[in-house]
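Mind having a look at this structure? Questions to follow.
Every protein chain except one is present and positioned as in the full complex.
So that you can tell them apart, the chains are marked A and B in the order they are listed, and the count of residues begins at 1 in each.
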Amino acid sequence: MKFIEEFRDKVETEIVIERILSLPLKRMRIMEVCGSQTHAIMKYGLEELLPEEIMLVHGPGCPVCVTPPEFIDMAIDLAMRKDFILASYGDMLRVPGSGKDMLKAKADGADIRIIHSPLDAIRIARSERQKNVVLFAIGFETTAPANASAILVAEKEQLKNFFMISCHVLIPPAVEYILSSDNISLDGILAPGHVCSITGYKWCENISGRYKIPVTVTGFEPLDILQGIYRTAEQVVSGRYKTINQYKRAVTREGNPKAQEVIKSVFEISERNWRGLGSIPCSGLNIREDYSRFDAVKVFNPEVKTTNENKNCIAGEILQGVKKPAECILFGKTCSPENPVGAPMVSSEGACAAYFMYKRNKGILHGQ
Amino acid sequence: MCLAIPGRVEKLDEAGKFPRMAEVDSGGIKRSICIDFLPDIKIGEYVLVHVGYALEKINEKEAKEQLESFRKAEDIIAEKLK
Partner (left out) sequence: MASDEITGISCPVPQVSNEKITLGHGSGGLLTHELITKIFLKEFDNDYLNMSHDGAVFISGTQKLAFTTDTFVVNPLFFPGGNIGDLAVNGTVNDLAMCGAVPMFLSAGFIIEEGFSQEDLKKIVHSMKAAAVNCGVSIITGDTKVVEKGKGDKLFINTSGIGLVQDGIDISPKRIAPGDKIILSGSIADHGIAVLAARENLNFRTEVHSDTAAVHDIINKLLQVCKDVHVLRDPTRGGVAGTLNELARSGQVSIFIDEVRVKVKEEVNSACEILGFDPLYVANEGKFICILPGSEAEEALKVIRSFKYGNDAEIIGDVRAENPGRVILHTRLGTKRVLEMLSGDQLPRIC
């Protein structure tokens, strides 16, 4: 596939690795913010190619991991009601709420449908007029414009049976939260490329200026990530802290103004509780009053259960890169991909699941 | 929230339609994609697609430069070392 294969080329990645190795390296911690970047790092074994001095820290950019359990509970509550259809992206189906996950709810009789686009939920609403179709709208700024657009389409078509649970989370406040915490020390950041396609990267410039930390807007293919690491490491060793755009083929400084406009017209910024991290001000998107008739939470009042997260689950510290999954007493014992306790174990790009698959097999991989 | 796939715009709805859709070919798979966020997109251009929406036009010149930039530098270093 064009614009994918070229960025997975072995020879190209070898050239970048050479460049990294030629730097006067010192120990540094670089956080890749986005879960999809974590996924690529694991899938291609990129850490195996990096020198020991560079330690990658997996950030909180995994919407699956950070969606608060109460939202999953509300989604399941609605899905279990008669004449309701819950439309959800596949990623969320195995994430436990405070009790079960959506797959188990499906086994219990809930009408839950996997969608690949918010327009799929619109299509379902058009063809099943007797039922209430609720789009479980998770995601960062990358997905928010599409989800917002679905509400605009529903309004235009006067779809009376289309609703949304808006559970969007915003990346810049989360990155700030991590950087301003005393717990974490980072030397560089790989900013999420697709979020920046929408938002632009002025927010990265604010961060690199305020926290004196190099930020590289980075893509998702192995070559992108390695180039992003190189650009960041280069700044770290020379004591610079600018924002650099590695992902120029898909990101401009201003981002996509049309997409930003659609987000603003449908959603408003709100506080959001991040699973594992706690409440971060101005880090969520709720549906504006003008479109409140589409707001499933306001219209249907789904039940919000009290969450009793396992006290021993240190998902929060892991999402901030403060602790490694191996430092959690539940890791690999009570908590595994088959029986996840915390959300970072559920998603294949969550730090715990990635660690489980990759790091615990390190002995095998170095021995073979 | 970042799985986005490049694709070539093969067909376009006329301007003014809402939602405005395009046929986008990603490695042989053709899909109907909403291009409301890229009103100026043209047939033959490449877009980045996420959840059935085109988020951004792919800058082909930048893509080419990105591949060449590290190689070029390598050649420069190799030249200097000769």
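Following the convention adopted for this analysis, a contact is a pair of C-beta atoms (placed from the backbone, for glycine too) under 8 Å apart; a residue touches a chain by one contact, two chains touch by 3 or more.
Just so it is clear, the structure is predicted and the values come from calculations on it, not from any experiment.
J.: Name every displayed chain that the left-out chain is in contact with.
T.: Across the whole assembly, the hidden chain touches A, B.
J.: Taking the full complex into account, find the residue in A:T143, A:Q227, A:N286 or A:Q320 that is in contact with the omitted chain.
T.: Candidates A:T143, A:Q227, A:N286 or A:Q320; residue touching the omitted chain: A:T143.
J.: Which residues does chain B use to touch the chain missing from this display?
T.: So the residues of chain B touching the missing chain come out as 1-3, 5, 26-32, 50-52.
J.: For chain A, which positions touch the chain that isn't shown here?
T.: These residues of chain A touch the chain that is not shown: 1, 4, 8, 10, 13, 35-36, 39, 42-46, 48-49, 62-64, 89-91, 93-94, 103-104, 106-108, 113-117, 120, 123, 139, 143, 222, 324-326, 331-333, 336-339, 347-349, 355-365, 367-368.
Note that only the chains that are shown with their structure count from here on.
J.: Between chain A and chain B, what is the gap in Å from one C-alpha centre to the other?
T.: 22
J.: Across the complex, what residues on chain A touch chain B?
T.: Within the complex, chain A touches chain B at residues 1-4, 6-7, 12, 15-16, 18-19, 34-37, 61, 63, 89, 116-120, 138-140, 142-143, 145-146, 149, 152-153, 156, 192-195, 197-198, 220, 223, 227, 246, 248-252, 256, 258-259, 262.
J.: Using the touch definition from the top, list the residues of chain B that touch chain A in their complex.
T.: 1-6, 8, 18-19, 26-27, 34, 36-39, 46, 48, 50-53, 55-56, 58-60, 62-63, 65-67, 70-71, 73-74
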